[in-house]
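With one protein chain removed, the remaining protein chains of the complex are shown where they sit.
Now for chain A:
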Amino acid sequence: MLNSEEEELIIHGRSEYEKGNVEGTLSAFDGIDLHAAVQELQPLAEKQPSKKGRPSNESVHSSSQQAASLVLEALYLKAKSLQKLGRVTEAADECKSVLDAVEKIFYHGIADVLVDNKLQEIVSGAVELLPELWKLDGRNHEAMSAYRRALLSQWNLDNDCCARIQKGFASFLLYSGVEVGPPSLAVQIDGSYVPRNNLEEAILLLMILMRKFYLGKTKWDPSVIEHLTFALSLCSQTSVLAKQLEEIMPGVFNRVNRWKAMALCYNGAGQNKVALNLLRKSLHKHEKPDDLTSLLLAAKICSEDALLAAEGVGYAQRAILHAQGLNEHLKGVGLCMLGLCLGKLAKVSSSDHERSRLQTDALKSLDEAIVLEPNNFDLIFELGVQYAERWNLNAALRYAKQFIDATGGSILKGWRLLALILSAQQRFSEAEVVTDAALDETAKWEQGPLLRMKAKLKISQSIPMGAIETYRYLLALVQAQRKSFGPLRNLPQIEDDKVNEFEVWHGLAKLYSRLSHWKDAEICLGKAKELNEYSAETLHTEGIIGEAQGDMNKALAAFINALLLEPSHVPSKILIGGVLSKMGSKVSPVARCLLSDALKIEPTNRMAWYYLGLVHRDDGRISDAIDCFQAASMLEESDPIESFCSIF
């Protein structure tokens, strides 16, 4: 037990501490062997008969507890003083001894009535201080242990204190760069979730904090949602983040900022419709109609959907308008989005005149954008695509090359664009060289689309055996891929690069039908149909096979079924038109109608022009027929082996 002299020293040390004289405190405590005092206090609580029963010797206990309280306070103040003097290692040791002592002295717990405020304050303070001290000392593993000890043992912390420690630990887990490993088995309760690594543990703690906020247990702390945003974005789990944002109580988080953050989340998770709806709210004239990030994001989402492109044009124009002053650096991005939206809009426009105007405007915007953003890789690529789609193949080629140069060939779609442009220029062997170069730069799992192109290039060069060889390799790749990715197939993050097995079989079916190997063609078609029964593509090929074998009814039925599945399937429209054009003048108006329809959707389809020419000729409209044939012959020289939009 402490003698009265020691008690006085402690009280003196405390008063020195409160005056701010920490040296005085330390010298006062130097006169007492605090650790020996702790040792003496040890047996205290063991006599306690039961936790709930009111002990008869309460006064004895309370007096010895007062002594304990005093010793612990001295130890704690010593730690605080050392901390203030920058002697963090010693401070941490003293602070740890407070907790060790508490755990020893009150091994069986303390009855509520006996816990005085002072004691609880010391305990809470020490629990919270210890990890901070270890961090200051650079002892990360000790800090981690102290945090876990604080959160997993029972210290009767109040909500705010516990929340501060949880936040501190979460932030330590996220940013310290020290992998702490899973908690020890002793604390794991059967059936409960045990985090296995830093990110999991940090996210768990932050989510618990978020729940405490909306249950009203602790005061809102804006930094928690920011830590959580960082952690969940890193894991690409922005849809989970969106839910967390949604759960925040109104009044603590600016609603427009919340909508904007949620829109980013949903866009990041590929749920563009939800994202756009949120942006429409936040960009409403009564909210924040000028917010550049929201405008650009909305325009970007709209640029990916022809039906939204018109709306996107509006957002992009507003973005350009507001890209002033400090935001001027974003003007080029706005112009780029405008160009993309206009280009998309052109695809669904109903008149040739309007389409051509929109395309010109789109290219103009993109050209303006590239002046402001000369190193924007996406923009360079888009320019290549847009020029290619307008048949300005030389300009397209220049941008495709520039893209590969600037990205160091690191992005697959650049290689594919270059090969397609070359194929459109009928430079098939060069296109194949590019494809081979791209194959060299690609790991085998991403080679699928390139191999498919290579097969098509072989066909274009009339090397069918080479094409079959390539398809065979592609099939082997697909099968290997299915085996090795088997268990994780559901993960959307892995889905991207996969080769589509259906496409391979279908491509082979088309190839065999070209070679008039009808049996093989039908086998491949059957395989394709197993994978996708209702596909306009396979029905289309089936029709071609039927037509080539002279079974016009079967062919027509297949083409019409394809159209029923996909009303805007251009190749089927053209072939129905083709079949009908051979059936005499009675059905020629139907043929003409279908072909014109096809040309509305794909004005550069040479087969459509050709068959339309045939219909006009057979009906005796010679000059119309000449025009159509002329268009067909001009276009013939410039068909890429796959459509340019297939790259996305």
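In this section, a residue touches a chain if its C-beta (ideal position, glycine included) is under 8 Å from a C-beta of that chain, and two chains touch if they have at least 3 such contacts; residues count from 1.
Following the convention adopted for this analysis, contacts and distances are computed from a predicted model.
The complex appears with one chain absent; UniProt names that chain "Hyccin" among the candidates "RCC1-like domain-containing protein", "E2 ubiquitin-conjugating protein mms2", "Large ribosomal subunit protein bL9m" or "Hyccin".
Contact with the chain not shown here comes from a single listed residue; of A:Glu94, A:Glu132, A:Glu382 or A:Glu547, that residue is A:Glu132. For the chain left out of this panel, the touching residue among A:Thr25, A:Ser171, A:Ser349 or A:Ser513 is A:Ser171. Checked against the hidden chain, the listed residues A:Glu246, A:Asp352 or A:Asp378 yield one contact partner: A:Asp378. Remark: the omitted chain is touched by one listed residue; of A:Gln39, A:Asn159 or A:Ser223 this is A:Ser223.
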